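As you look at this complex, bear in mind that one protein chain is not there, while each of the others sits in place.
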Amino acid sequence: MTNRINRIKEKIGFSILATCLAVVVFIIVVIFSNIIINGYSVINLDFLIKAPTDGMTKGGIMPAIVGTFLVTVITAILSIPLGMGCAIYLNEYAKQNLFTKLIRISIRNLAGVPSIVYGLFGVVLFVQLMNMGTSILAAGFTLSLMTLPMTITASEEALKSIPVSFREGSLALGATKWQAIKTNVLPYAIPGMLTGTILGLSRAAGETAPILFTGAAFYLPHLPKSLLDQFMALPYHLYIMATQHHAISEVRPIAYGTAMVLIALVFAMNLGAIILRYKLRKNRKE
Amino acid sequence: MAKDIVIEAKNFNFYYGSVKALTDINIKIEKNSVTGIIGPSGCGKSTFLRSLNLMNNLILTARYDGEILIDGDNILKKDIDVVQLRRKVGMVFQKSNPFPKTIFENVAYGLKINGIKDKELINQRVEESLKGAALWDEVKDRLHVSAFDLSGGQQQRLCIARALAVQPEILLMDEPASALDPTATLKIEELIQVLKSKYTIIIVTHNMQQAARVSDYTAFFMMGKLIEYNKTNIMFTNPEHKITEDYITGRFG
Partner (left out) sequence: MGSFSNKLSFSKKLKEASIHGCFLVNALLVILVLAGIFALLVWTSFPAFKEISIKEFVFSADWNPTSYVKESYGILSMLVSTLMVTIGALLFAVPIGIGAAAFISDIASNRVREIAKPVIEILASVPSVVIGFIGITLVGPYISKVFNLPDGLNAINGSILLGIMALPTIISLTEEALKSVPKSYAEASLALGATKWQTIIKVRIPAASSGIIAATMLGMGRAIGETMTVLMATGCANAMPTNFTDSVRTMTSAIAIELGEVAYDSTHYYALFAVGLALFLITFAVNLAAELIFNKKQKQ
């Protein structure tokens, strides 16, 4: 009898857990279907290649796409070498001491610093102290610091996956430490490092808070001419279109279109990273 | 043992952190001989081997004292040129570890990191080394395929060729045949017999028969100590210590 009750209890329990997962999946499906259904009809070539017109009630989002692209490139240029360098230090050179511990604690805590706080930091350091003004450069610097913890962690994972025998084999042949790393570790680790880095960059591309005061512009009639110009960005544009526009209901389709392009961009980057990872694994096996 | 002594350890001690792995090792190794190092797992035989080209320095907690003389120079001195040492003292690892490159690139790797750019010379050395490792005939038509396409035994011989390419004088082998089948093992053992005319070879093995077959001298390690060291035929027929006899006859280990 108790056996049967336990059976029933188990069935109920399992269905509760299954429901939890179902709720999560349901949320995801709702978010995506809502954006896609409403955004799909808005997107056409003009939407992608034209600037906003008529007080941002018509036209496209091209300047925002270009702006997000530029700021992401700056972020990549800064955070990839810095993140990889730090990972190389930690995985190849660092001894187990207080200093190394301090670095690791810093990385974990940097990962937990709110994005708006990075924004504040960027305002003081890059915009004001370093005289970049509100610009693509200042926003890129700010975002690169924000992505640094992710880049480092991902790069270190990639380095860890390279067998010790690659290093030992090289050293035993008379390579110096740096020769061994350069010729027999990095060539195999870099694709993996890039995979993780792209994921970090996709997050940077979708971030709004750090660029609010460091360079994103409400509306610009032309494309930025230099890296010291302000820029329009997809996530900021979505924020504006969703909350700050004078005719919010009128521009709702544009907001949906922007959201869809933003999501598509983030996913294209994620997909790129996943394909890279897949190719990498296949190559390893060969 | 009046011949040339290439390697000599004097009162060599080795620690991993606070754990003492080797105690007071004293040994002299003769030029162009094969020395087998035997002993139960964890006896320190691999640690000793890896001390001879300072590979243990990669372990952060490693400490050591005493002296190891190679050609009369103490390699434990602080400002030793590790890179030069490792060129002179080559190593073949327990698990064959070809790099994910082609066969040719694997053998040429050591030459390239040593700054040799002359293509003729590289080609010539690769061929010599592969011949030296008795692999040339099997791979000469496919030098540019991945090293992973080779069989396990071939991979290990490739690693030997890779070590030979930088023209070492001493060759350290850490259980080079432990992952191979009997046929491949036999090939490696035959190769060792050929190589000893040119190189001084030290081979760690857990296989007593192998030590008996290939080595001129045998060293028996146990619990971090060198228990007995002698000509192989003497050691295997008339060991000095009871414990050596017990080990050799398979009563433990």
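Labels A and B are assigned to the chains in the order they are written; within every chain, residues are numbered from 1.
Assume a residue touches a chain if its C-beta (ideal position, glycine included) is under 8 Å from a C-beta of that chain, and two chains touch if they have at least 3 such contacts.
These figures come from a predicted structure and were not determined experimentally.
Of the listed residues A:61, A:171, A:212 or A:280, the one in contact with the hidden chain in the full complex is A:212.
Contact with the undisplayed chain is limited, among A:94, A:186, A:228 or A:276, to A:94. The residue touching the chain not shown here, chosen from B:4, B:65, B:81 or B:118, is B:81.
Across the interface with the omitted chain, chain A contributes residues 6-7, 9-10, 13-14, 16-21, 23-25, 27-28, 30-31, 34-35, 38, 82, 85-86, 88-90, 92-94, 102-103, 105-110, 112-121, 123-125, 145, 148-149, 152, 176-178, 199, 202-203, 205-209, 212-213, 235-236, 238-239, 242-243, 252, 255, 259, 262-263, 266-267, 270.
Assume only the chains that are shown with their structure count from here on.
Residue ranges of chain A in contact with chain B, taken from their complex: 95-96, 163, 165-176, 179, 183-184, 188, 284, 286.
Considering their complex, residues 53, 55, 58, 60, 83-84, 86-87, 90-91, 93, 95, 97, 99-100, 109-110, 112-114, 146, 148, 159, 162-163, 166 of chain B touch chain A.
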